[in-house]
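Only one structure is covered here, and it is reproduced in the block below.
In this view, the complex is presented without one of its protein chains, the others remaining in place.
Letters A and B name the chains as they come in the text, with residue numbers starting at 1 for each one.
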Amino acid sequence: MKEIKFILNGKEVSVKADPLKRLLDVLREDEKMTGVKEGCGEGECGACAVLKDGVLVNSCMIPLGAAEGSEIVTPEGIRETDKGKCIIDAFGDAGAVQCGFCTPGMMMATEALLTINNKPDESEIREALSGNLCRCTGYDLIVKGVQIASERGKDLW
Amino acid sequence: MVGAIHELPIKGWIDTKGVKMGARISIPVRRIDAKEKAGGWTKYIGDYQFKNLQHGRFLRSERARAKIIEIKKPDFPEGYYYIDASDIPSSGKNNIQMIKDDWRVFAVSDVKYIGETIAVILGPDKQKVLDLLNRIEVIYEDLVPAFTFDDALSCKGGAVYGDNNIFSEYLLNVGNVDNAFKDAVKIVEGKYETGFQEHLYMETQGLVGAWEDEKITIYASSQCPFYIRKSVAVTLGVPVEDIRVRQTTTGGAFGGKEHFPDVIATPLAVAVNKVKKPVAMIYDRIEDISFTSKRHPSKITIKTGLDKSNNIIAMDIDTLVNGGAYESSTTIVLQRAILHGIGVYNIPNARIRGRAVATNTFPSDAYRGFGAPQGLFAIEMHMSHVADELGLDSSDFRRKHFIKTNDITITNAKMHDDVKLPEMFEKIDEMSDYSSKVKEFANDPVKGIGIAFVNHGGGFTGNGEQAIIKGVVKMKRLEGGKAGLYVSVVEMGQGLQTTMRKIAAKELGLDYEDIVYDNPDTDIVPDSGPTCASRSIMVVGFLVQECAKKLKAKWNEGVGVEAEDVYKHPDGLVWEQETLQGDAYPSYGWGINVIEVEFDPVTYEVKTTGIWAVWDIGVAIDETIMQGQSSGGVIQALGYASIEKCELKNGTFMQHTMADYTIPTSLDFPKVETCFIDNPYKYGPSGAKGAGELVFDAAPPAYAEAVQNAIGKRIYDIPVTPEMIMEALK
Partner (left out) sequence: MVDSYRPKDLKDALSIRAEYNPQPLAGGTDLMVRYQSWSGTLPLFTKSVMFVGHLKEMKYIKKEAKDKTVTLVIGGTATLTDVANHPDTPVVLKEAVLSIAAPALRNNATLTGNICNASPAGDSICALYALDAVIVIEKSGSRREVPITEFITGPGRTILGPDELVTAIKIPLKASSVNDFTKVGTRRANALSKLSFTGVADYKNGRIDSIALTFGAVGPTVVRSVELEKKLIGLSGPELKAMIPKVIDDYSTVIVPIDDQRSTAVYRKKVALNLLEKYLKELSSHE
């Protein structure tokens, strides 16, 4: 057990845990950030996606010790920002949400995409979402959701 | 009227291409659960905090068929438990009461498949539970297992079930098949096989059992809270009222959470009954892929006799499905496979023999379509092969044989539906340019296009809604101009929380957001039946509509006034369950898919370049939600047809991680161009029929036909892998 500090959604937190504990488990169990979901535990599905130092990563593949000193942002950290609200509203209007289990991860992937490319075309969107698996939607309406977010949020990113 | 519908802010997405939509109810609203889910506020079973939570994990069989000689256990520390069949109360029984009750809660003295539950190990610390589990040694005496259809039919190693491994057998017959074959001038035969399919809902199986208010409460990611209640009550030998089941928001199900949660809930309840503490059984992904039910594999042989005008005069079909080690719902799956066995065609003399076999594989169970996709794949491919054999256009040949209203079905009843397949074909032809592409691609070395025509019976087979379910719904006037809706069907991603509210709100003249509809709790809602069989909107939604009318009539009696509605079978429908004769379904959804592909002659990989879908689902309760169902169902079906390979080797699924069992990503397939035609059904809410399974049915044969046209070789099996294409081209 070690005391490990990192920045979580803008606030410094200190977690006493084994440094090999998965960041996913730290976020869900120690920090109660249950917007981060476990879909596969092997980096395939993106349900546990968070931002680490500004880029999209899968929290199931990161041991806590590797996140020491990093800035971690979970869905809880963006859902009430202007960007987060824009994505959530766009997903709602597009019909992008079905069972919802993949959706917080999709929101994180969308945030990461729009940060580096605020006018993505359909193929760029599909590429950016390719690590976030969804079994309900067939992706069409999620792609549409990202398009709507990009149109409406052109001044945000 | 519809109260305060929110117009979709971005126009033009739902492109109905000039086809008239039905009632105004179809205008999309923002899903009631969208915001909370998208932002991660919504809690799923793994997100809840339970005080003093214990973690359970199954001790599972590592052998496909063996006697258990001995189980060597380490000493369990204080607070850690080994729960097995001996912990079932004497009033209960070691059976899981599903459709059949042959599946055992815990294996005792022998095991019948790899992964069969032997015991639950539980305690407060997961690592310690795992360490205990790893120190348990089960001594087996191996027996000879049966895995394949041939193994099953030859009773390899002795029968797994009964004395012949046949769970059930049916014979459907219309006309006089043997005589008709005598008149045939040409006979075409083919054998078609489909594989296992894993549901791969994004949220794995998960239940928590708790001891609350002196009774067992099961919190479940589930399609059917009342199924769980019944099975747990039977296992423990207590009245159903002593068990409470609360559905938690369910992260996808697709049939995988219809019966299978009972397989977890029953041993879990035995454990909770013993330790009187909350216990979580939440699968991780590897466990979920390795040890949950899959879609039934099938092997279907079809023989067709034709007259000199190339009309089909006789058809003889032999259908086999692999049910695995226990029957569970297999017989009903077989029924659906054969009831959809001649597809959308009028065949004057047809016979279908259907058999469900037992093997030492993980028991197969419900998966979106419930047998129909298997039957429809076979008949659609066969029709394509017959056309090819005759040198005819595949779509023309099939269209010539379309069933029409009042034609006789395979169960010797009249087709009551207003069949609009010809109009639907015109529509999809216009959308996809199908007819001209067929000609254009005929000599193209890499491009191909395929089409498939399907229907899907809505609701339970025959009179099941009346005889078995008898669904009940309740509504109540609440404070503040709101109304409560009490039903047992669940939201699992298909949009029910929104569509049910729309149906109720339309009758009551309320905003859909003013309808209160929580995740079902068996202590609160009446039993409106399970969430399956494309019945929720068509059957339960209709009850909601009728119940809302009753509540509206009583509305002025004040807050607290209630209304109830109970299922009544539509007049004039007859059914004989033993022989499967009569009106097999109250109505059908209808669909056509066109798929366009391009294959790479170097790698044999197939790229899908276009997908079109036209559906008759009566009326869409919400166009956007139905667009989501269409895209989602078609893409899931294309996974089944192409990349979702699930091979059984010595009783184990070889693909057991998400990396190896590959489902489609956002880059695997293009957008599904969808259109709905309007064809209201009298006994559906605002004319709506079942839709959730229909959208799965057409893509596999349409895809396989597109590939066969691209490569110039016939396809008989799915998934169509590049490996298979390479072999076909050798």
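Convention: a residue touches a chain if its C-beta (ideal position, glycine included) is under 8 Å from a C-beta of that chain, and two chains touch if they have at least 3 such contacts.
These numbers come from a predicted model, not from an experiment.
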Full-complex touch with the removed chain, picking from B:Arg24, B:Lys126 or B:Lys568, is B:Lys126
Against the hidden chain, subunit B presents residues 55, 57, 126-127, 130, 282, 284, 286, 602-605, 607, 643, 647, 654-655, 659-660, 662, 664-668, 722-723, 726-727
Touching the unshown chain, subunit A contributes residues 18-22, 25, 29, 38, 41-44, 46, 49, 52, 55-58, 60-63, 65-66, 68-69, 109, 112, 127-128, 130-133
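The rule is simple: only the chains that are shown with their structure count from here on.
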Averaging C-alpha coordinates per chain, one finds the centres of subunit A and subunit B separated by a number of Å equal to 30
Touching subunit B in the complex, subunit A uses residues 28, 32, 34-42, 44-45, 47, 74-76, 79-80, 84, 87-89, 91-104, 106-107, 125-127, 129-144, 148, 151
Note: in the complex, subunit B contacts subunit A through residues 8-10, 13, 28, 30-31, 33-44, 46-47, 49, 199-204, 249-254, 284-286, 492-495, 624-625, 627-628, 630-636, 657-659, 663-667, 669, 671-672
